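A single protein chain has been omitted from the complex, and every remaining protein chain is retained in its original position.
And then subunit A:
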Amino acid sequence: MNDMRPAERAVTTKDIKFECRNCDVYYGDTHAIKDVSVDVEDKTVTAFIGPSGCGKSTFLRCLNRMNDTIDIARVEGTYLLDGEDIYDKRVDPVQLRAKVGMVFQKPNPFPKSIYDNVAYGPRIHGLAKNKSQLDEIVEKSLRRAAIWEEVKDRLAAPGTGLSGGQQQRLCIARAVATEPEVLLMDEPCSALDPIATSQVEELIDELRENYSVVIVTHSMQQAARVSQKTAFFHLGSLVEFGQTGQIFTNPKDPRTESYITGRIG
């Protein structure tokens, strides 16, 4: 069936941002990701859904080499960001993570001021020549994360003193401060109330004008609301990948149908 909001969701002739081919991940003896191939389009929100332990977060973490930090993890396959292999020996993972930002399930602001939380990335990557330029980046990032109005008068206050929803938006501001091209979000709203969730979803919708966003979520409704493409993972395999409207109204695979309708399967 046609997509639910065709005008908003036109996803034709989009550039491929991430091209992932035949990806496998092993944690020791556990085969966590089995031969997954996915294209993540530019300026598009892609949702990864699936039951706990299906590998969606593991796969997300491959996209900015977060699995490098786990000793027993072994990553195989091709991951091309704009055609370049991110697992190439010459690629610096720190630089990569500036390009491919990440927001985690639990807000994790640094135990620093609100200002320094956002300024941290631009400082280590040398994105600002002077203080006024840094101020600009901080303000722009906080505005993008829809939290500027709430914190502009207390930028020196500790980030940890904000509410959960504000902390999460602060973390998003921190993630966008380095001007990433891709933003990975691992259940960004699972610790938030419905109002903060709506604010983050509105933000995701705005971010997709400039970025490619990949979001892992346990909320089917959230995936349906914010994404244009949806991938369903099950037992480490990619079962179905397609237009979000089609996945949620007329999935092709019975495993997808069982999962999204809450059946035992």
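As a convention for this text, a residue touches a chain if its C-beta (ideal position, glycine included) is under 8 Å from a C-beta of that chain, and two chains touch if they have at least 3 such contacts; residues count from 1.
In this text, contacts and distances are computed from a predicted model.
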Which protein name, taken from UniProt, belongs to the chain you can't see among "Cell wall polymerase", "Succinate dehydrogenase / fumarate reductase cytochrome b subunit", "Phosphate-specific transport system accessory protein PhoU" or "NADH-quinone oxidoreductase subunit F"? "Phosphate-specific transport system accessory protein PhoU"
Kindly state which of the options A:Thr78, A:Ser163 or A:Thr261 is in contact with the chain not pictured. A:Thr261
Provide the residue numbers of subunit A that touch the chain removed from this figure. 1, 220-221, 224, 248-251, 256-258, 260-265
